[in-house]
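Below is the structure I would like to discuss, written out as structure tokens.
After this line comes chain A, so read on.
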Amino acid sequence: MAALTQTFKMPDSIKKGSKFSFCPGCDHGVAVRLVAEVLDELGLRDNAILVASIGCSVTLYDFMEVDSIEAPHGRALAEATGVKRARPERTVFTYQGDGDFASIGMAESLHCALRGESVTAICINNTTYGMTGGQLGPTTLLGQITTTSPTGRNVDYYGYPVKIAEHVALCDGTAYSARVSLDSVPNIRKAKAAIKKAFEIQQKGLGFSFVEILSTCPTNWKKTPQQAHERVREEMMPVYKPGVYKDITADAEVK
Partner candidate 1 sequence: MENNFIIAGFGGQGVLLAGEVLANAFMLDNINVTWYPSYGAEMRGGTVNCEIVMNDAEDVSSVNKAETDYIVALNQASFDRFLSKVKKGGWMIANSTLVKQLKPRADINYIFAPVTALADKLGNVKMTNILSLGVLAKISRLVSLETLEKALDIVIPPHRKSLLPLNIKALKIGYEYDLSLTNV
Partner candidate 2 sequence: MTECLTTTDNKVLTKGNYAIANAAVMAGCECYFGYPITPQSEIGEFMSGKMQELKRAYVSAESELAAINMVIGACSTGAKAMTSSSSCAVALMQEALSYAASDELPVVLISVMRGGPGLGNIYPSQGDYNQATIGGGNGDYKLIVLAPSTVQECVDLTYKAFYLAHKYKNPTIMLADGLLGQMMEPVEFKEYPYPEIDNSSWALTGAKNRPARVIRSYAPSADNQCEFLKKLHAKYKLIEENETDWEEINTEDADIILVSFGSPARNAKSAMKECRKLGIKVGLLRPITLFPFPSKRISELADTAKKFISVEINMGQMIRDIKLAVNGKAPVELLNRPVGNPPSVEEIVARIKKESEVL
């Protein structure tokens, strides 16, 4: 009888024995695992430096076995710039929420993209400030009820939500910008491919690479994980359409 081989295991980039502290059903766990698998597969773990952010993602360094620094709220891509400029041979990435990336950190995020810094940014978009209890954030959908939009987001009081991947794609320094979803197994596979592509683009030094991940917050949305994924499909994906918004390597292939 042939020897058994293990085909599924925890990635080396996940800290041994660590337990995610995310709420049950939250997509953060899936997203972190995908990033870890990609680091493993590309052999980047022991060369990588993570810049963690503020929000539910703050303790990412407790789950990932990579060198990490925790940035003040919104400043992750400024710190990532500093890390990369000081140590250009390292793989540098951020893992941020939509509030960190596109509200308090919008200037740092877009300017990092405009400079074409060779870093990778992963942004979890769950349409709310999760850690502080579900307030209105930059990606909260029109009509969405949060603790600070009790009658739903209306334009008069709150203005419009931001389409992050599209904005990042407009920056000339961006090499890759994609939006993916974790609502189904096929989409999770696509998400992993996008994350992998982003890191490969950094390895080639082609510019800023970005993946926005549509994600759930069952706790603050007051939904079961299944209902939450239905919301991603029915309410988020029509507005935040998954897809690749910029890929300079694909453009090159067309030519």
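Note that a contact is a pair of C-beta atoms (placed from the backbone, for glycine too) under 8 Å apart; a residue touches a chain by one contact, two chains touch by 3 or more; residues count from 1.
As a selection rule, all candidates are chains of the complex that A comes from, given by their letters.
All values reported here derive from a predicted model rather than from experimental measurement.
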**Report entry** Selected partner (touches chain A in the complex), from 1 or 2
**Finding:** 2
Query - Contacting residues of chain A [partner candidate 2, same complex] - result: 15, 45-49, 51-52, 58-59, 61, 64-72, 75, 78-87, 90-91, 107-108, 111, 115
